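Removed: one protein chain of the complex. Kept in place: all other protein chains.
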Amino acid sequence: MKTAAELKEIAQFIAEYATRLMGSGVHTSRVVRNSKRLGEALGVRVIVSAFQKVVTFSVCDDDSGEVYSEVADIPPLPISFELNAELSALSWEAYDRQMPLPEIRARYAEIVARPRLDPIFTLILVGLANASFCRLFGGDWFAVSIVFTATLLGFFLRQRMQARGFNHYVIFIASSFAASMYASVALMFDTTSEVALATSVLYLIPGVPLINGVIDIVEGHVLNGIARLTSALMLIICIAIGLSCTLMIVKNGLL
Amino acid sequence: MLFEILSDGFFAAVAAIGFGAISDPPMRAFPVIALLAAAGHALRFVLMHNGMDIATASLCASVVIGVGSLLLGGRIRCPMTVLFIPALLPMIPGMYAYKTVFAMIMFMQHLGDSAASTLYMEEILRNGFVTFCVIFMLAAGAAAPIFLFNKRAHSLTRNKKYISE
Partner (left out) sequence: MAVFWQTIAGYNAATWPLQALLVVAGIVLTTLLYRRPSPRVKVAMKVYLALLNGWIAVAYYLRACAERPYSEVMALFWGVMAAVWIYDIAVDYTTFERTRKHDRIAFVFYLMPFVYPLFSLLRGLEFPMVTSPVMPCSVAVFTIGLLLSFSKRVNLFVILFLCHWALVGFSKVYFFGIPEDLLLASASVPALYLFFKEYIDLNFHRDTKPDLRVMNFLLAAMCAALGVFFSVTIWQQFIG
């Protein structure tokens, strides 16, 4: 038996947990599953319905028949696989060890407070990644090196703009334009410049929402899946717009 | 040939690590991501070298990556998606996507010239379709093990002690 206050406390914690997961780019069925598991650990039944921007919960205590509902906004957080892994593990641990709510809450706070990957570390890795991507598509070493620095510039711009809180679409257009523009210097030389241009923007591909969208659709969360795919498609269109701006400027060199 | 396969795997691994880093994975996931990406991309390289088309080869490679993430995910307590999404990204058909965009622009520039615009329209359709197919195959192939081995896939982050009930 839970008192109404306890029920409310549980519902609020689960709401925070689930919105944090949804915001960090976890596919819907995992969020639902984790929340239910967490609820079971705390001795309540949780019913979740998740949308793109908001999640609604009902927390039921089957012994007393008491129900408490909560609606929570999904914050627009950066994608974090680390939170995905650690918070999923937390739900299992709570379930297996029957942890009490204060302990779960403390662990949750500790996990959420962990630092993200350092931006400069990410920057260098992304540059190297895009450069090796260029190599995979058959670019020669000059194209590879030009893509490397062009990606550094484009991704740096994206990071700075994100830190300033620019609109998502504007960021994607601007950084894909910048990266492809800086990569277009490859056209001056007798090198695989087409490959360089094509790969310079690929670091922007929104892989997580694309694949999450497919998983969501297959697992029955069709609405969410389509919403994710649509937003991913919008971002891809933005990449294409940025790339097109570059191509319009330099297309004479490509024909 | 062996050198080519190895270098293909190596560059795929670097690419996967970098694209993974954007999504902030746990540090312990990096070696597994690199391994999966290298294995998947090298497999696709070999298959395509032996005459298989890009969509089917991608499907095979992504199934391997999916199964691999299922097998290795339990060991480092990471969900499958954390491992296979970055590992799939090096297989994105970037050149086809680029050619689609380029053909779209050229189509717009040659609206008046019906012969040229037909040619570019064909380019758009051909490249766009390949891009779409490959991406779909990648997502579907890697996600397939989640649905096939439902129970195991859902308890990767669970402590091993409690699984054997």
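Descriptive notes on the structure:
To keep things simple, chains are lettered A and B as they appear, and every chain counts its residues starting from 1.
What we mean here is this: a contact is a pair of C-beta atoms (placed from the backbone, for glycine too) under 8 Å apart; a residue touches a chain by one contact, two chains touch by 3 or more.
Since this is a predicted model, take the numbers as computed values, not measurements.
Of the candidate positions A:Leu77, A:Val185 or A:Met234, contact with the hidden chain is made by A:Val185.
Across the entire complex, the residue among A:Val26, A:Val55, A:Ala150 or A:Ile171 in touch with the chain not shown is A:Ala150. Across A:Leu128, A:Ile171, A:Val218 or A:Leu247, the residue that sits in touch with the chain not pictured is A:Leu128.
Subunit A residues in contact with the hidden partner, per the touch definition given at the top, are 114-118, 120-121, 124-125, 127-128, 141-142, 145-146, 148-150, 152-153, 156-157, 160, 181-182, 184-185, 187-191, 249-250, 253.
Operating definition for what follows: only the chains that are shown with their structure count from here on.
In the complex of the two chains, the subunit B residues touching subunit A come out as 8, 10-12, 14-26, 29, 41, 77-79, 81-82, 84-86, 88-90, 92, 94-95, 97-99, 101-102, 104-106, 109, 135-136, 138-140, 142-143, 146-147, 154-155, 157-159, 161-162.
Every residue of subunit A that touches subunit B in the complex is listed here, in rising order: 25-27, 30, 33, 78-82, 84-86, 88-89, 92-93, 96, 116-117, 121-122, 125-130, 132-133, 135-137, 194-195, 197-199, 202-203, 205, 207-208, 210-212, 214-215, 218-219, 240, 243-244, 247-248, 251, 254.
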